[in-house]
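Apart from one protein chain that is not included, each protein chain of the complex appears where it belongs.
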Amino acid sequence: MDQNYTTVEGAVVGVLMGSASDWPTMSKTSETLDKLGIAHECNVISAHRNPERVTAYCRDTEQRGVKVLICAAGGAAHLAGVVAALTPLPVLACPMKAWSLEGLDSLLSMAQMPKGIPVATFAIGSAGAINAALFAVSMLALNDDAVKARYAKFREDQSAEVQQLPR
Amino acid sequence: MDQNYTTVEGAVVGVLMGSASDWPTMSKTSETLDKLGIAHECNVISAHRNPERVTAYCRDTEQRGVKVLICAAGGAAHLAGVVAALTPLPVLACPMKAWSLEGLDSLLSMAQMPKGIPVATFAIGSAGAINAALFAVSMLALNDDAVKARYAKFREDQSAEVQQLPR
Amino acid sequence: MDQNYTTVEGAVVGVLMGSASDWPTMSKTSETLDKLGIAHECNVISAHRNPERVTAYCRDTEQRGVKVLICAAGGAAHLAGVVAALTPLPVLACPMKAWSLEGLDSLLSMAQMPKGIPVATFAIGSAGAINAALFAVSMLALNDDAVKARYAKFREDQSAEVQQLPR
Amino acid sequence: MDQNYTTVEGAVVGVLMGSASDWPTMSKTSETLDKLGIAHECNVISAHRNPERVTAYCRDTEQRGVKVLICAAGGAAHLAGVVAALTPLPVLACPMKAWSLEGLDSLLSMAQMPKGIPVATFAIGSAGAINAALFAVSMLALNDDAVKARYAKFREDQSAEVQQLPR
Amino acid sequence: MDQNYTTVEGAVVGVLMGSASDWPTMSKTSETLDKLGIAHECNVISAHRNPERVTAYCRDTEQRGVKVLICAAGGAAHLAGVVAALTPLPVLACPMKAWSLEGLDSLLSMAQMPKGIPVATFAIGSAGAINAALFAVSMLALNDDAVKARYAKFREDQSAEVQQLPR
Amino acid sequence: MDQNYTTVEGAVVGVLMGSASDWPTMSKTSETLDKLGIAHECNVISAHRNPERVTAYCRDTEQRGVKVLICAAGGAAHLAGVVAALTPLPVLACPMKAWSLEGLDSLLSMAQMPKGIPVATFAIGSAGAINAALFAVSMLALNDDAVKARYAKFREDQSAEVQQLPR
Amino acid sequence: MDQNYTTVEGAVVGVLMGSASDWPTMSKTSETLDKLGIAHECNVISAHRNPERVTAYCRDTEQRGVKVLICAAGGAAHLAGVVAALTPLPVLACPMKAWSLEGLDSLLSMAQMPKGIPVATFAIGSAGAINAALFAVSMLALNDDAVKARYAKFREDQSAEVQQLPR
Partner (left out) sequence: MDQNYTTVEGAVVGVLMGSASDWPTMSKTSETLDKLGIAHECNVISAHRNPERVTAYCRDTEQRGVKVLICAAGGAAHLAGVVAALTPLPVLACPMKAWSLEGLDSLLSMAQMPKGIPVATFAIGSAGAINAALFAVSMLALNDDAVKARYAKFREDQSAEVQQLPR
């Protein structure tokens, strides 16, 4: 079994990317999870180039207590679907703007999953990277009052914020 | 306050549609939730025509113990985003194939949410209607062993199924 | 009630943006209104992050004599639809070219409004930002002869203009 | 001058279509205007096949007291832009789903007007046909208390409506 | 291991579909292979619902002498990419026109494979189903003179064909 | 009548642009016509901002012996259709890549002309700008042996050209 | 040489189709040419399946006095480009709505020709089929006064036509 991936003790969210080039975008997922106090681990594992590593990681996560998986990929973005086929955990998908078509290819490759295996899709690029983290938090908040309080505070602050125009 | 909506005691999932014309599709969400033993309630509330009812419903749900909201709409599909702005509960979005553009308009109106308020989007039409239900189940399974067992059984059966070709 | 917004005495047009990043584009709306002598006010209020502020602003405007609202947003651009649901005033929508898809997502999120609540949509980016202002002027001109004269002059000058080629 | 068009005494809205085949859709504009008590006139005039008739009609309308023009066309839908170039009146555009591309061609041919001449665009097909009428009403309501009251009543009724699901 | 699939002794082409609903289209692949005398086997195996069956099938095929795999799927069509990740055999992909977007989602989910694992994509629907079969034949013809002769004859006949117009 | 445009004695091709910003692209039309010895004139006239000038120009051209009109515009590109409605001369359309959507809006606004008034559309941007010139040449060559010979030479040279790779 | 095609003595327009299934659409090209008294010939020749026949036909036409070629094809529609590469005659392209994507694939395969070999593209489907015929007429009218008179009459009649609404 190919277990060349990094684990973080106590991680409740696992972030996977199809390529290291997704990191500038997906680092925002990680920062958002950090900001809301969610232990997590990040790995680059390609559904296409490392299929055995994906399988090993998916089996492993459930046992280690990971509760949500966030998968980012570009182009024909199969990672989230492949992961969702291998684990009953909720899988969140972040379409990346890769080499062409402005990320529409990734969005459709994730959002248009056929019935039977669900994948929850977010916006192309960093908006989605941040929102996938927030959605994971909203899920965890259902059964964790500390997380719930932190998320309530985050949203309250966000709502109170006033953006000034330069004139 | 406009409280013209139906509540179901013990419902953990609330299904909202922007129009009664979404029901032929969204009845599959309801059937899927039934099949997996998830108490839920279904309502037609438009983000545009019934903004006060949406607000009332969102406030109400959290108090009544609803844990997930599934929102379906077509065209410029704002319902999921409006609901997500009003409640910290996880919001799942089902784009409907409405009067043109094969549902691409609804998909983009849901999936492309700006950062800050997350919405989890599923496939256009009935594939997404079924998968949103399954995703809700996967979330609820995280903290309910009975649901977890039923979901595991559902997936096992689905994996074991063999589709025959007619020749 | 969240009333963290700026009001301008005598404003007949209210310009709203979902994000301060829309200002480089929407400042052209403001400049165009200035050029045609239309008192107006500009605010950044997100339909998603500041839903209560949107509600407060909409209620407030009609009473203060604002006659037209111009709403700009990017991605899943719900602001115009949300505002139109809350006020009977005419709402003009400016789709922004945000983080991907060249603004097609914003255009569809605005133009494809379901029947019942109207939103008037203009071009993506600054062409639309300028035209929304001109359209507001054309509306106000219906009942204000001074505005009508200024608009007639603006169009006459524009028609008379001759663009030279560099050769 | 080619004056082969129908005028209605006291009409405040002029509805133009590029082809009689747009009538099944645009009859909903007419019905909506009727429902809200707005006198109007409907004509089929093509920007391409009847350019002189368009010019004559545009000059004529302003003098006769028409205040808003609603233009419907399919494919490379130039009618609204051509009309807006010829009259300072507010021009509303209804993209038709014509012979292919689900109306996306018409939507872009209307919404993407370059700066200088504004056209307000609504949804493809009957949703837009109805909303263009409602938008015209919202404009007329600014200076007509009877229209304002009828529009307020229309929206109130619409908001109060409850759509039942068949189960 | 889940080995619920059908094998055909001597098959050199394996045809896989994500759903039995792809058969009306993919039966044309089978007919074309029959017409050119290529032994093949057809199975419905979903990348998402039957991931273990896909793995088992891929391992099995190379040993049994299958030389080309043709994979059909609709929506977020991952089957071809998943298969290509599991086997070094050439993988041909047939995008299906599924429940919306006219098959564009399937086409992009197949054609836009990231570098490293190749998948050869053909046209949406039956044109692609037939051409994938012909392409497989052209590959097999490189090392089989009988196939080469049959393919040359097929193309010659096709070139000689004259389509008459009804007048 | 607004006759603020430039005429060139003996011009057989008239090139029109909706905006001076189209010149960097359309100068290639002019250069191509020069290279093939075709007298022509170039003007910036907007279908929307200068409708009377367009009308005056169209009437004028036929009398002066212009035989082909080439029209360039971006966004909702109506110029070619408006010109074709005003003159029986052949009209060639060059879609410009304007402020968004990569020129798809212009392409559809030109190519999708409804039946009755023809417009011949070429590629977005400079490829189309050059090809529209070449197409005009091919038309003029039908009745001018000198042009025919120059065009034959141009194509021969082009066919004979060998592009070397840098290795 | 493969000369399996039909010639019509005195034909000045040659209509080519990639498939007999294009005839229901392209018969409108033929009817329009008939209506305007233009001798023409129609053939089904595929750029892909009958490359030698295309070559033979192109060489032949110029000698026989054909002046314009109209090429219809669907999907990856190469016929017009291939013909334009083989003949200096003006080539008009009619994109067909084939098996998916509403004809967008055909439109782009024709309109987006790279610089050097021009192809004039018309609308998808029967609107384009009719307009290509009219455009051919407008070209022929440049040097044939009888055609010019018939075309002027056709346009005059078309402009004079009044379309009545059913109410």
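For the reader, a short list of remarks on this structure follows.
Going in written order, the chains are labelled A, B, C, D, E, F and G, and every chain counts its residues from 1.
Keep this in mind: a contact is a pair of C-beta atoms (placed from the backbone, for glycine too) under 8 Å apart; a residue touches a chain by one contact, two chains touch by 3 or more.
Note that the structure is a prediction, hence the values are computed from the model and not measured.
Displayed chains that the missing chain touches over the full complex: A, E, F, G (touch as defined at the top). Remark: the omitted chain is touched by one listed residue; of G:His40, G:His78, G:Lys97 or G:Arg155 this is G:His78. One chain of the complex is left out; on subunit A, the residues touching it are 2, 4, 19-20, 23, 27, 42-44, 49-53, 75-76, 99-102. Counting over the whole complex, subunit E has residues 67, 88-90, 92, 107, 111-124, 126-128, 130-132, 134-135, 138-139, 141-143, 148, 151-152, 155, 158 touching the chain that is not drawn. Annotation for subunit F: contacts to the undisplayed chain at residues 97, 102-104, 123-127, 158-167.
FYI, only the chains that are shown with their structure count from here on.
Separating the centre of subunit A from that of subunit C, both taken as means of CA atoms, is a distance of 35 Å. Note: centroid distance subunit F to subunit G, computed from Cα atoms, is 20 Å. Put simply, the C-alpha centre of subunit C and that of subunit E have 52 angstrom between them. The set of subunit A residues that touch two or more partner chains comprises 104, 111-114, 116-117, 119, 123-124, 126-127, 158.
Touching chain pairs in this entry, ordered by label, are A-B, A-C, A-E, B-C, B-D, B-E, C-D, C-F, D-F, D-G, E-G, F-G.
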